[in-house]
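Excluded from the complex is one protein chain; the other protein chains are retained at their positions.
Lettered A and B in written order, each chain numbered from 1.
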Amino acid sequence: MTAPPPSPAAHRLRLYEILPWLCAGGAFFVFPDYLALGGQILIMVLFALSLDLVLGYAGIVTLGHAAFFGAGAYVAGILAAHGWTEPLTLLLAAGAVACLLGLVTGAIVLRTSGLSLLMVTLVVSELLQEAANKLGWLTGGADGLQGITIAPVLGLFRFDLFGRTAYLYCLVILFLAWALARLIVHSPFGRSLIGIRENVTRMHAIGSPVFRRRLRIYAISAALAGIAGALLTQTTQFVALQVLSFELSGSVLVMLILGGVGRLYGAFIGAPLYMIAQDQLARDDPAHWLFWIGLLLVVVVMFARGGVLGIVDRLRGALR
Amino acid sequence: MNAAPLALETRGLSKSFGALTVAHAIDFRLPVGARHALIGPNGAGKTTFINLVTGRLTPSAGQILLAGADVTALSPEKRVKRGIGRTFQITALFPGLSVLENVLLAVSERHGAAGDMLRFAGSRRDLVEESEVLLERLGLADHAGRAVRELPYGRQRLVEIAIALGLEPKVLLLDEPAAGVPSAETGLILDIVEGLGRDIAVLIIEHDMDLVFRLAERITVMVQGAILVEGTPEEIAADPRVRAVYLGTEAS
Partner (left out) sequence: MDAALSALVSIAFHGLAYAMVLYLISVGLSVTMGLMGFVNLAHGVFAMAGGYVAISLMNRAGIPFFLALALAFAVVALASMALERTLYARLYGATELDQVLLTIGLVFMAGAAAKFFWGPLPLPVRLPDYLRGQIDIAGRAFPAYRSFLIVGGAAVVTALWLGLERTRFGAQIRATVDNRRMAQSLGINTALLFTCAFAVGSGLAALGGALGADILAIDPTYAQEHLIFFLIVVAVGGLGSIRGPFVAALLLGIADTACKYLIPEFGAFFIYAATLGLLLWRPQGLFGHAA
């Protein structure tokens, strides 16, 4: 990570931090026909943000983060299909289940490192996907879960056909999640996570309960990912098996890398870039899209580590 | 033999990797307020001993006692809470963080404030001030805001010591603190260690004999994982066995 060292005043709100919200709010008025895509982008930003917390701040390389996204999606979907349609409590339920899943799997994952850790995260998400695939009576199997209806938000705002309610709903939830993530990142806990990432041996040597700290952020990240999944279920009223897939874990990783890991805002840049590019380029031929994403990934790793924010940093350094 | 109370004690501490024994039944005593040096040729097992004491390595046999309490089964983190602080032979800092943040992390951990999720890191002014005072003491105040990786190596070694001191240890283990530091700057390290209070027991591993003979009140010589001899600096300097061990090796 080549970000400059933070000063103790790093938590004060900077001007550029307002930008994402201006853009998101503006998009609501400027692109009324694209709000469905917009909502999906906001959901992916939240998902990528949750990944940033474990990957960028705690240094846990996971290939199975979709496990939590999918778990949240299915929890919201299954409960809604059985009559529990109030959206906010569904979010809480999804988040709680995902958090619990994060605690249980985290206790396993975090006892390993290197390849074993990667493997365990991968195996856990494959396990869940296989379970969802085979438990068709509960999850709809490979065909997906249908028959989901969602009640109006706060009893007032119905989910309309144009995606307006969905967009604003996702925006508000993302805002709350961002505020929480920001608080965590700038807190002593967040600083200790960076310490763990930079030199875990040193952290042990200053008495830091490393395992517990990592487990905590893993569970929090899982909860946020689960909430993102539940948002997807609520706004599309459908749960596809792909919400637990390796492809999704890989995609969100790419989004984060594009924007820049460990900077809190990488998600806000990478996710929209990826989703918009995918929307424009993949409609003609999905195969070509994957090729270009693969190539981009190779190029970023070889030449542009740190993603867009890394490039911005370098430019700022050069201009000084 | 009930002499001064012991800050650190090991009894029969041993460690083997299969057929390779790196520590042979080490009986070691470090009284409160001691100024003790551990010397020996490379590969003698000095750092291994430190790693066993701090918990980074699990012993094959033996006990480790801190202030009389058995800590052999405790994790490294818990031993730190009992009062052990160490520096590493190869600098182990947080390269991307500032000098102040490096020390602040240690200070926060000590106060139990490092796990706090619901406030901003700089808002505990008392902890920040404590860290700044520590930096002043080590002559690092001017570098407080710089990233550690930008500092010259000699300064980084000082940050190592600052972090260890930030833990307010009762037992301070310094693993070659002057290694790689230009000889003009080793004086500062000397001053800092000499300036430590008598409530801290200091064990220093060093090859710089100047430093050793000026700081240490007792010296232990380790060879091939076992203690060869222990005594006052005069006794050690006169001991023919010690001379034999160092004959043929480079003079420090």
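Keep this in mind: a residue touches a chain if its C-beta (ideal position, glycine included) is under 8 Å from a C-beta of that chain, and two chains touch if they have at least 3 such contacts.
Being a predicted model, the structure only gives us computed values, none of them experimental.
Student: Taking the whole complex into account, name the chains on display that the unshown chain touches.
Tutor: The chain that is not shown is in contact with A.
Student: Taking the entire complex into account, which one of A:A36, A:I78, A:A96 or A:V123 touches the absent chain?
Tutor: Selected residue, touching the omitted chain: A:V123.
Student: Which residue, A:I18, A:L88, A:A131 or A:L315, contacts the hidden chain when the whole complex is considered?
Tutor: A:A131
Student: Among A:A27, A:L46, A:L63 or A:M203, which residue is in contact with the omitted chain in the full complex?
Tutor: Checking each option in A:A27, A:L46, A:L63 or A:M203, the one touching the absent chain turns out to be A:L63.
Student: Extract the touching residues of chain A with respect to the undisplayed chain.
Tutor: Residues of chain A in touch with the missing chain: 55, 61, 63, 108, 111-116, 118-120, 122-124, 126-127, 130-131, 133-134, 246-247, 250, 253-254, 257, 261, 287-291, 293-298, 300-302, 305.
Keep in mind that, in the parts below, only the chains that are shown with their structure count from here on.
Student: Quick check: in the complex, which residue numbers of chain A touch chain B?
Tutor: It comes out as residues 1-11, 183-184, 186-192, 194-195, 198-199, 201-210, 212-213, 216.
Student: Can you check the complex and tell me which residues of chain B touch chain A?
Tutor: Contacts found on chain B: 54, 56, 75-78, 80-81, 85-86, 88, 92-98, 100-101, 104-106, 108-110, 113-122, 124, 128, 145-148, 163, 166-167.
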